[in-house]
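All protein chains but one are shown in place.
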Amino acid sequence: MSEPTRPTIPAARPPSLVSGGEPHHASVTPVGGVAEVHEQQPLVGQDLRTEELVFNMGPQHPATHGVLRVVIKSDGEFVQGLQPHIGNLHRCCEKIGESVPYYQWIPYVDRMDYLAAMCNEHIACMAVEKAAGIEVPERAEYCRVIVAEVQRILSHLFAMGVYGLDLGAFTPFLHQFREREKGLDLLDHISGGRLLYHYVRIGGVKRDFTQEWLDELEAFLAAVEQRLPEYNTLLLSNHIFQQRTAGVGVIDRSACVRWGVTGPALRAAGVDFDVRRDAPYGVYDRFEFAVPHGHSGIAGVVGDCFQRHWVRTQEVEQSLRIVRQALKQMPQGPVMGKVPKSLKPVAGEVYVRGENPRGELAVYMVTQGEDKAWRARCRGPSFSNIAVITETAKGTLLADLVAAIGSLDIVLGEVDR
Amino acid sequence: MSTTPSPAGTPAPAALVDPVTERAHALLAARLPGVVQAQELGGRHPWIRVSVTGLRDALRLLRDDPSTQLECCHLISGVDWPARKPGDKAELEVVYHLVSYALPYDAAYKARRGPQAKNDPWVAIKVRVPREAPEVPSVMDLFTGADWHERETYDLLGVRFTGRGFVPRILLPEDWPGYPLRKDWETPTDYHGIPIVPPEGL
Amino acid sequence: MKTYLEKVWAGVRTTAKGMVLTWKHFVTKPVTVQYPEQKTYFSPFERGLHEFEPDKCIMCHLCAKACPVDCILIEEEGTGKAARLTKYEIDYSKCLFCSLCIDPCPVDCIHMGQEYDLSAFQRGDHVKIDFTKGDGPWRTKRTSAHPEAGLPEDAGV
Partner (left out) sequence: MQQWLDQLAGSGLLAGLPRGLVYTMGAVGACTLVLLFASLLAGEVVWLERRVAGRMQARIGPNRVGPQGLLQFLADGLKLLGKEDVIPAEADKPTFLAAPVIVFMGAFAAFAVVPFGYGLVPADMNVGLFLILALTSIEVPGVIMAGWASNSKWAILGSMREVAQMVSYEMPLGISALVVALLAGTLNLSDIVAQQEGWIWNWYVLRGPFGFVAFFIFFTAALASLKRAPFDLPEAESELVAGFHTEYTGFRFAVFFLAEYSAMILFSMVTAVLFLGGWSPGFPVDLTGPAGRWIGFAVLFAKTAFLLFTMIWVRWSLPRYRVDKVMYLCYKVLLPFSVACVVGAALQVLVGDAVGGAFGRWLMGR
């Protein structure tokens, strides 16, 4: 990619402050679509002095999905460099994990990725169960899979709708919120909370499904299945949407792997990898589902914003499949295993990873035979996913930066933890 | 050191030796003699501890060798191990969890179900540095994504990563006192005159 | 030229398709629930404002110990059999609504209610609620028949 040739002006900040010097870029990703803009060299005369603008995008900005702050060095509409600054939503989740008993930590884990609380709980509980050697009843495992997949559908609906909002389409956002509302009510009716469920507990789940709830679940699945083509009419197959996203914000396989990008963004880059299938946890190995990954058969370039969005739409369909299979296979039995009253796992370590809607959530827990963890480290997928934006958005238009951040679908609660 | 975490409560049977970690260990032992300091190849969390000086070589070898291809640095975590009884060494531990997307999921793991087994292919590499002068070479040039993880480890535990210039804090303000995830850290009462717990309560 | 015309046509066609879809929504009934007049259904498991029965409480402090944020303050007079509850205060500026306080109660005197509207004109009005002071927007009696009432609660602890 050819940067526009300009008399360079030293950056306002010393380069050492910007991410500790320039990171090593093995390859700078070519950004399709922008190439035709770059062909037109800006007409800057010898006597006309130009200057780069340094912007503060965020923490209060509509497109930064919360309180992300991005310092952009731009040349008019072109982003020449950027540095994300995080930490505005830091809530000491890991420190709290070291200071409260295990079962009290679970409600805090909910609040990390507040759009995928069920998945967070699932993985955090798995870590504690593994550390303490607790057996989870089979029915509880199925309950966990069902609520986690419903959560994944909800999270992806939110991600796709908000992506429309980032691109200026307000209507699909609210259309998807209509179904998401139903799903939130659904999880509310089983757990008692609308967003932060605290339903998955150490050793099982809080309560068994009732028949009314299962009927409600069926209605929700049918509604989502029926509405999916509508969302695609407004976004995925729309010409303007394709123009905005195809070839924009390309994160190829090498960039994904170097930066530790996971989840839909990794799959959009053509990597056929899903923890649920390739390193299954819970009872995920008993279901049949496809892992959608980016390829050249659809519009866009492998690893661009369009394919990330496409992967999400496909994952919703696969999640519907998993929930239906789980409902069929679900055995009878208790939903709570035998958990000792005082939970004191012996000294040791566990590392548990699982597929969250945004990528791989991993919990690294060091136990020391106390009722609290010695170290409770969480790998928030958005933390690694947003870091890649420094490389991806260089040289693109400002609108493409917004499109790229939106397509990574970050949740700041998880970035800052 | 004596506080080295022992494997899980139930001793790991020999059958549960982790194939990927074993492969990585064999590779390191063969190609970089003297780098591996300790290892635990079985149980639910196998790990290999390498020397601080050999860390970069070890990670580069594991990343590039076709038999391991651990190309992604999944997580970097720091663990504080202060001296809890006289004679202990006060140390900080940095754990690198590496994963591979290139190698297919090992069929051996299919049989390794159950809560006590390690059932996914990752490798944990550890280094230990003294708590007073915690200096670890940066691996940012090997794994670009390690950048933010290193910044966070510095921010919360005070591990200094060398060879990458100035490491800014990431989550906390630049002038925040101390490193909160160290076990001896105490919450300050105020920050620039702003009380952390207001006098009238939260 | 051909791809150019195709692109123009694709733009017009997909725009028209999107507009047809929004038109369909324009003529269908909205799904909004008009809040103050209409209310949505709540399940009996809803985790709203607590319901607390002061006369049942035996002051064992188990709920306060189970609370991850220490938001429950219990004060009592006297000791042994003569002990009397004088204050049972929940600080809702800290409360997580995680329902961990419900599980350990041996006499089943604290529950999660269905009241969720915490709006007030004064900050202090809803921040700290003392349940021994009688009814307010909160309840000091069980209002909803909870299907799990009386079941042994060992879940998650």
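Per-chain residue numbering starts at 1, and chain names A, B and C are given in the order in which the chains are listed.
Quick note on the criterion: contacts are C-beta pairs under 8 Å (C-beta built on N, C-alpha and C of every residue); 3 or more make two chains touch, one makes a residue touch a chain.
From a predicted model like this one, the values you see are computed outputs, not experimental measurements.
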| item | value |
| --- | --- |
| Missing chain: touched chains present in the view | A, C |
| Absent-chain contact - pick from C:T3, C:T28, C:T79 or C:S119 | C:T28 |
| Among A:V205, A:V339 or A:V402, the residue in touch with the chain that has been omitted | A:V402 |
| Residue among A:I240, A:V291 or A:V346 touching the omitted chain | A:I240 |
| Interface with the undisplayed chain - residues on chain A | 34, 36-37, 53, 55, 61-63, 76-77, 164-171, 174-175, 178, 234-235, 238, 240-241, 243-244, 397-400, 402, 406 |
| Absent-chain interface as seen on chain C, which is shown | 4, 8, 15, 18-19, 21-23, 25-28, 30-32, 34 |
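Convention: only the chains that are shown with their structure count from here on.
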| item | value |
| --- | --- |
| Distance between chain centroids, defined by C-alpha means - chain A, chain B (Å) | 23 |
| Touching two or more other chains - residue numbers and ranges from chain B | none |
| Chain B-touching residues of chain A, taken from the complex the two chains share | 16-17, 19-21, 23-25, 86-87, 90, 92, 94-95, 98, 129-131, 133-136, 257-261, 266, 271, 273, 275, 278-281, 285, 345-351, 353, 360, 362, 364, 366, 374-375, 377, 379, 383-384, 387-388, 391, 416-417 |
| For the chain A and chain C complex, residues of the former touching the latter | 100, 103-108, 171, 175, 178, 181, 185, 188-193, 196, 198, 201-204, 206-207, 230, 233-234, 237-240, 336, 339, 341 |
| Chain A partner contacts - residues on chain B that touch it in the complex | 5-10, 43-45, 47, 71-75, 77, 79-80, 95, 97, 99, 101, 105, 109-110, 113, 115-116, 118-122, 124, 140-141, 143-149, 151-152, 156, 164-173, 180-181 |
